[in-house]
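Here is the structure we will look at, set down as structure tokens.
Let's turn to chain A:
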Amino acid sequence: MNIISWIMEGYNIYILPSYILTLLCIGFLFIRSIYQSKKAKNLLEKLLNSNN
Partner candidate 1 sequence: MNSIHSSWSNIFIAHIKRDILTNSRSLLDLISIVGFMILIIILFPLGLGPIKEKLNIVSNAVIWVGLILAIIPSLEKLLQKDFENGWLDQIATSPAPLEIIMLSKAISYWLIMLIPLIITSPIFAILLDMDLKNIPWLVISISAGSLAISLIGLSGSALILGARKGNILLPILIIPLMTPILIFGVGVNEAVKINESPFGNLFLLLALTLIYLVISPFISALLVRIAIGR
Partner candidate 2 sequence: MFDWLANPNRFKKITNKLEPLLMVISLLFIISGLYFSLFDSPKDYQQGDAVRIMYVHVPSAWLASFLYLSLAVSCIFYLVWKHPLADLISSSIAPIGALFSILTLITGSLWGKPMWGTWWVWDARLTSMLILFFFYLGFILLHNAFERKIDGSKSASVLAIIGLINLPIIKFSVDWWHTLHQPSSILKFDGPSIDNQMLIPLSFMIIGFGLFSLYLIIINVKTKLIEKKCEALILKLNLKEIL
């Protein structure tokens, strides 16, 4: 209840989505980068192993 009234107070309903959206986007870029990096490293290992 307290949180909801805090969200509705003043301009928070505009401020909070801005921050949350920004942090989500940056987090998305971060996770995507790490995921692609892991995928590529796994592929490389697999190829190097199948070579040997």
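Criterion applied: all candidates are chains of the complex that A comes from, given by their letters.
In this text, contacts are C-beta pairs under 8 Å (C-beta built on N, C-alpha and C of every residue); 3 or more make two chains touch, one makes a residue touch a chain; residues count from 1.
Keep in mind the model is a prediction, meaning the values are calculated, not measured.
When the candidates 1 or 2 are screened for touch with chain A in this complex, the one that qualifies is 2.
Within the complex, the chain A residues that touch candidate 2 are 10-12, 14-15, 17-19, 21-22, 25-26, 28-30, 33-34, 36-37, 40-41, 43-44, 46-48, 50-51.
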